[in-house]
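Data block below; observations after.
The complex appears here without one of its protein chains, the remainder shown in place.
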């Protein structure tokens, strides 16, 4: 059972991130009707040297679809490195999956941004073999040296 | 609704981390019978200068209880700084809560370790006012400079 | 079900203070610098 949950998690990650760059308009098909998404706020023109990337919360498949369509260009250009992935069973009769990933992402010409992301996937009612995203939260992690003031050198 | 979910999330965080240091033996009371926990592997004697902290996965309230009792001393000494907290509704009729936190932790005399942690809380069947932890995953994030090799200076 | 209208400011410290945290953070910083030698 545990092995299967891990396999499902890995396959999901591949589908999710590959679809993101290849066809953002089809990313929203992965979400349930009442899904909640906390993702990059592309409407804010954030600067490269920002210590973190602003996020926005979107509720419902329809709004999530609009979000990915509106930001198609930036979403397509997203480049991602996943460093770790923890997976557990969750939900009704533990038929769902929760995933916690950590990694770094960037776009053409930008520096890298560290992030962590959590997903909850649940079985679709009339289709025991399919899983929908019901929760998706990304959070960016500031780079350490921005927050730690180095002592001026004595020279 | 959303405001309430956020309030529940904040109150949960306070309860969880305060109980951790004040009475670890009562932490396991917060988990459901079939909960899964990915937490610090206290059995491994990890060194201070390790770039990350090893974790272990524990399933079921009884094993979680044993885990906190066995590691009581280290758990009591845990010191935590929470930097961020994202919250969404989840689960059956969206009566559950999912939380993603980021922060840093340490013990007496150790340096700090960066981490992210995700929780899923679900309503208890015969008690609509109470929430149980069904998932709890912590993951440590390596410090940047350990992974980036600095060029030797020309001087 | 009703919860108080709590508004929480980050960072939050549990079982520690900002001062104690800063010292541990400095230890982490020293390790980081040493690793660059």
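Note that the chains take the letters A, B and C in the order they are written out, and that residue 1 is the start of every chain.
Going forward, a contact is a pair of C-beta atoms (placed from the backbone, for glycine too) under 8 Å apart; a residue touches a chain by one contact, two chains touch by 3 or more.
What you are looking at is a predicted structure, and each value in this text was computed from that prediction instead of being measured.
Only one of A:13, A:30 or A:64 touches the chain withheld from this view, namely A:13.
The omitted chain makes contact with chain A at the following residues, 3-4, 7-8, 10-11, 13-14, 17-18, 20-21, 48-49, 77-85, 103-104, 106, 110-113, 128-129, 143, 145-146, 150.
In this text, only the chains that are shown with their structure count from here on.
Centre to centre, using the average C-alpha position, chain A and chain C are separated by 25 Å.
Among the residues of chain C, those in touch with two or more other chains are 25, 32. The set of chain A residues touching two or more other chains comprises 144.
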